[in-house]
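All protein chains but one are shown in place.
Note that the chains are named A, B and C in the order they appear, and that numbering of residues resets to 1 at the start of each chain.
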Amino acid sequence: MSVPASYYLTLSAVLFSIGGIGLLVRRNVLVMFMCVELMLNAANLAFVTFARQMNDVGGQVVVFFVLVVAAAEVVVGLGIIVAIFRRRVGATADDVHVLKG
Amino acid sequence: MIHAVFLIPLLPLVGFAVLAAFGRKLGNPLAGWIATGAVAASFIVTAIVFAGLFQLAPGHRSFTQTWWNWFSVDRLHVTAGALVDPLSMTMAAFVTGVSTLIHLYSIGYMEHDPQFPKFFVYLNLFVASMLLLVLGSNLVMTFLGWEGVGVCSYFLIAFWFDRPSAASAGKKAMIFNRIGDAGFLLAMFLTFERTGSLQYVTVFHRLGHVGVPSLTAIALLLFLGAAGKSAQLPLYPWLADAMEGPTPVSALIHAATMVTAGVYLMTRINPILHRAPDAAHVVAIIGVLTAFLGATIACAQTDIKKILAYSTISQLGYMFLAVGVGAYVAAIFLMLTHAFYKALLFLGAGSVIHAMNDEQNTKTMGGLRKLMPITAVTFLIAWFSIGGVPPFSGFWSKGEVLLNAYGYSTWLYALGALTALLTAYYLGRCYLLTFSGQARWVEARPAGDGHGVVGSAPPVESDTSNPNTPTERVVAHHGGAGGQEPLHPHDPSWVMSLPLVVLAVASVFGGLIDLPFHPNFVFLERWLSPVVGASLFNGHFSVATEWTFALVDAAIALIGVGLAFALWRGAVDRPAVEPTFLQRAWYIDWGYDRLLARTSTLFAGFLATVVESKVIDGAVNGVGTLFRSGGGVLRRVQTGYVRNYALGVMAGLVVLLAYLVSRAFT
Amino acid sequence: MSGFLATSGFAIPHIDYTALLPELIMIGGAILLLGIGALRVRHLPPRVYSALTGATGVASLVAGIFLWDKVHGAGHPFAAVAKSLAVDGFSTAFVILASAIIIVSSLLSNDYLEREGVIGPEYHALTLLSASGAMLMAAANDFIVIFLGLEILSIPLYILAALDQRRAESGEAGMKYFVLGAFSSAIFVYGIALTYGATGSTNLAQIAAYLSHNVSTNDGLLLAGAGLLLVGFLFKVAAVPFHMWTPDVYQGAPTPATGFMAAIAKVGGFAALLRVFFTSFHVLSSSWQPIIWVVAILTLVVGAVLGLVQRDIKRMLAYSSINHAGFILLGLEAASTKGISAALYYVFIYSFLVLGSFAVVTLVGGKGDREHSIESFRGLGRRQPLLALALAILLLAQAGAPFTTGFLGKLYVVEAAVSAHSYALAVIAMLTGAIAAAFYLRVVFVMYGTRPAPAGAPIEPAGGPQLASAGASPEIGSPLGASYSPLSAATLVATEQETGSEVGPTSSNPPAAPIRLSFATALGLALTVGVTVVFGIWPAPIFSLAHSASLLFI
Partner (left out) sequence: MGHLLLAATVPDSLTFAVAAAITVIGALGVVLSRNPVHSALMLIMTLFGVAVLFVEEDAQFLAAVQVIVYAGAIVVLFLFVIMLLGVDRQEALRSEPMPAQRWLALGLGVLALAEVILLAKGHWPTGAHAVAGRARVAGHSNTYVLGRALFTTYLLPFEITSALLVIAVIGAAVLARRPRGQESELDEPTAGGPAFGGENLGSNPSDRALDGPDGEGGEPVGDVLDEAEGVTVVGRPEQ
């Protein structure tokens, strides 16, 4: 018998939270973005776990799509980050706050 | 041809749109001609529809025309459409007719004003709104028109907004009208609540299921609205201040049309009034009191436009008296004739003011009769007409009102008759001061003092409620050095004279539409009977009674005229008949001022409503400040740091999940 | 290919291309544009791309109308392409709307692109792709499709926001939008995962079927999933407290992109939000209604109150859009068919209002896209009467003036709230509407009320309150200024003095050069204003459309 699903899912929730916290505390926009990837991975883990639990292939397929989305987001996101930060020193999100109020 | 009704309000609206878009390019005077043309076209359409309606059998003359379904919310289905019946078409005909003349007059009057196109933009919008008001098939449409004319009136009063007095007069009109509008709105809600509809026809159909207290409340609330719009006690003071606007505006809006909207509304809802006699009673009493009060104040005013303004208030009181006693036909009759002679009076006054270089004080005029013959003659006709001298139109219309008032209550009649005497008197005073006697304006203008007339105004002119002597704005060609040029008063150009003549003719013969004495003569009564027939006051008078009253009325009018000649022929100052309390309008304006602006702590009686508006105003302003400072605090949350924003999202998420946790465990 | 698949035991599902046609047209149009751009035809002026985009919009509009007819002709909605696409009144209504947005936005962005010398087709290609994402979100019958639609909708918007590299604000807007958007879509995906775990499917219809048989309203996993999904949606539609990106992004993004973004993001977000929560999660309504209730109130209040204190018109319109989102949420909170069609109606009319408003802001912004303070609208009524009139109408409609679509939109959602017995919500909505009216009118007032400062002469400090209150208020200029008298006039005068005193010294800026409208822009503006006024006076067509659009697949 394999490891129960609840372990996997708890792990996924932990991963999700770590990602969320990381996004809130880090100032480097690249690291913030990596934290988003952590959150997406948490979701993937949850999908696969539910899929196994229900013996349903749907959850696994979804992971595939999440992966594609993550790839597209990374391309565009890094493009934006490069466009902004190539004229600045560092990649600190806090430095970018002209717009406010 | 009856289906052309939608064109009646549409044409001025198109005129408005065209002028709003291109007015500046069209310029002066083309913009004015386009505006006049739009209204004239509307008048022609009205006439055609009117004729079409006339050809139908009396029983089929009343129908609702739906243009489109405007919106429906739940049970409430509001359509945009017209209620076509003799009453609405009569109103439309007179509104478009008078408006055409006044538009024409304005082309001449405003010709030197830099804002010439803008004036006609407002004027056309006003006509469109007024037509919407009278033609609307439901209370919502009427209310829209009601608000529309109010807004236009507000803008036109404050047309010369760089004068503080004009701006504050505009505000005053707004505030008093808002009080009335609140009444209108409440009445609308109550009507919908009780009858489930706002369509006039449906509402009137369902009145049988509504209790008398509700009907009384609806009628009184609508009367509150009408009192605001038609300047009745206690909401009248704005009308006198409204004379800050250009004179054609005073003639069109504040004498002939808009202010009669209240009378129209009360006539329109005559089935409700018929079932709520207490409300009708209130209307009659308020009407006659306003008539009397206005007449007394007019006796002591010196500003020519103020005299006419108080006269308007007084005449409107008569109309409400007629409505209150159930004489709707008389009310409409008086409204029509009044529109003629009061518009004539205002336009005449405008000509005088124009000729006198924007001077409005009658005490500094005089002797204009020979110099301005057309104006003088038409003004004289208007005086005799409003004073009720036979056979001018006012004699017939006022006579009918008084007769019906007598049938209702002797007291109402007595007060009304006294007012009639005063009316003949104070307009005589006005006429004589302006047109006869010495030409006081010659010596009242010492060299070097550009506006000496204002400076030499009699000491009684210390009206504290209106610190600025209202004078027409010194427009470009008059400004500055213009005041030092010698005056050459003369009759105005034909665009201004023509309306005077037309209106004078109408004032003379207007009475023909509803003569007493014989059932065959009462055209108006028969015409309107499909609308008001069921609710008409039932007191029918014998021909002998009618003759008697006609003679009495004639006598009263002649006494008034005679009194005017006796007292004011050649005289300028008669302090005995111009007591200060009348000059200061019974201190009512002053009282409002005290109560509202200075102490604003005393609340009493009917004034509570007025005061309330101030208090609410203040509260609202306070709330505005509060929100703005609240916004200032809140915006600090918007730090610009993306991490903070993410924190906001996370916080929202946590709170949301916390709520769901609480749901899951219950 | 198909032979191989057939032998492998695959049964390729029937693909109903008509059902997919609008989306295909949009994506195809984008690829066509890129192809033409890649052919390197020299001197191809921007208006060619704009025209092609507009044509694509028209084609997909036609396809949408065709679908609409099909759905209503057949009398029943259906699901297509392996049941992952719902073809119903709801989805086709949004397809039509998204196409209309593309048409109007292609007309309105042309002047900007020419003015700023943007030559490539990328701007238009991105709008087309984004619109296809919104359509997919509206038509999705599967959470995966919703998610992909959400990303197809959003990623182009991130790019559009960051597109203007001359202005640092644009990059900042792009970055903020992107980071927060990625964060919210991660939350959204996790929500899908939990929902999937709780129900065994990602298909909306199957979820609904499952829940109708096995529901327990306090199923924690399902609630958590629904909650996370809700966060994702609310972020997209800019509801408080997930709204904070909105003002920054709206302000920073290139102005025509802002208008497009404001319209299309609301369309996609609300389409999916309404569908998911009204169909699949309808059984849970007792759980999510209170959340929407609170969020709606927060959204209404924050939008209205913060809008009051803005000096930048794009920021102000951002808060206004937040306030509008609150109104639309009223329709969802009602959780009734009436509420859905009211919300749909509101989204419909709001799209045109916001597109038109931002178009005028674009034109006034001038070359470089920098003049966005409310002060720069001073005297517009004299300088550009038609432009000012258009903006005045659009703003008054947003304020809810009668005889405009804005009035009816507010009326319908409030009515839906009232019939759902959410009286408090209805009252608060109306109050915030009144507060918000103040800042719309403030702009109108600035446009009409005050003359442009004569060259060289600084604006005098208004000679104290007396002149400001007496001289200014009657010149509020536009018809409705007065009817909102007490609050607005007071606030207007107050804010006016404040801004006047603050911007006073600098406001002797040179009078802006006259703005020339191209035919395309004029047509686009005429369309938005026309829709606003015509359907305000005669709302029956749109409302019946919204009403039959509440016909849902499930």
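FYI, contacts are C-beta pairs under 8 Å (C-beta built on N, C-alpha and C of every residue); 3 or more make two chains touch, one makes a residue touch a chain.
Predicted, not measured: the structure shown is a model, and the values here were computed from it.
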Q) What chains on display are touched by the one that is not shown? A) A, B, C
Q) Which listed residue, C:T92, C:S106, C:S201 or C:Q384, touches the chain dropped from view? A) C:S201
Q: Go through chain A and note every residue touching the omitted chain.
A: 1-11, 13-22, 24-28, 30-31, 33-35, 37-38, 41, 44-45, 48-49, 51-61, 63-65, 67-72, 74-76, 78-83, 85-87, 90-92, 94
Q: By the contact definition given up top, give the residues of chain B that touch the hidden chain.
A: 641, 643-644, 647, 650-651, 653-654, 657-658, 660-661, 664
Q.
Touching residues of chain C against the unshown chain: what are they?
A. 5, 8-13, 15, 20, 23, 27, 30-31, 34, 37-38, 40, 42-46, 81-82, 84-85, 114-123, 125-126, 129, 132-133, 136, 142, 144-145, 148-149, 151-152, 155-156, 158-159, 162-166, 194, 197-203, 206, 210, 214, 219-224, 254, 369
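Here is the rule we use: only the chains that are shown with their structure count from here on.
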(Q) Measuring centre to centre with CA averages, how many angstrom lie between chain B and chain C? (A) 44
Q: Give, as an integer number of Å, the spacing between the C-alpha centres of chain B and chain A.
A: 70
Q) chain A to chain C: how many Å between their CA centres? A) 27
Q: Hunt down the residues of chain B that sit against at least two other chains at once, touch-wise.
A: 635, 638, 640, 642, 646
Q: Identify all positions of chain C at which a residue touches two or more other chains, and write them in rising order.
A: 175-176, 179, 183, 187, 247-248, 309
Q: Spell out the part of chain C that touches chain B in their complex, as residue ranges.
A: 175-176, 179-180, 183-184, 187, 217-220, 223-224, 226-228, 230-231, 234-235, 241-242, 244-245, 247-248, 287, 290-291, 302, 304-309, 385-386, 389, 402-403, 408, 411-412, 415, 419, 435, 438, 466-467, 470-471, 473-475, 479-480, 482-483, 485-487, 490-491, 494-495, 537-540, 543
Q. Which residues of chain A touch chain B in their complex?
A. 20, 23-25, 27, 29, 32, 93-94, 96-101
Q) Once bound in the complex, which stretches of chain A touch chain C? A) 9, 12, 16, 19-20, 23, 29, 32-33, 36, 39-40, 42-44, 46-47, 49-50, 53-54, 56, 58-59, 61-62, 65-66, 69, 72-73, 76-77, 79-81, 83-84, 93, 96-101
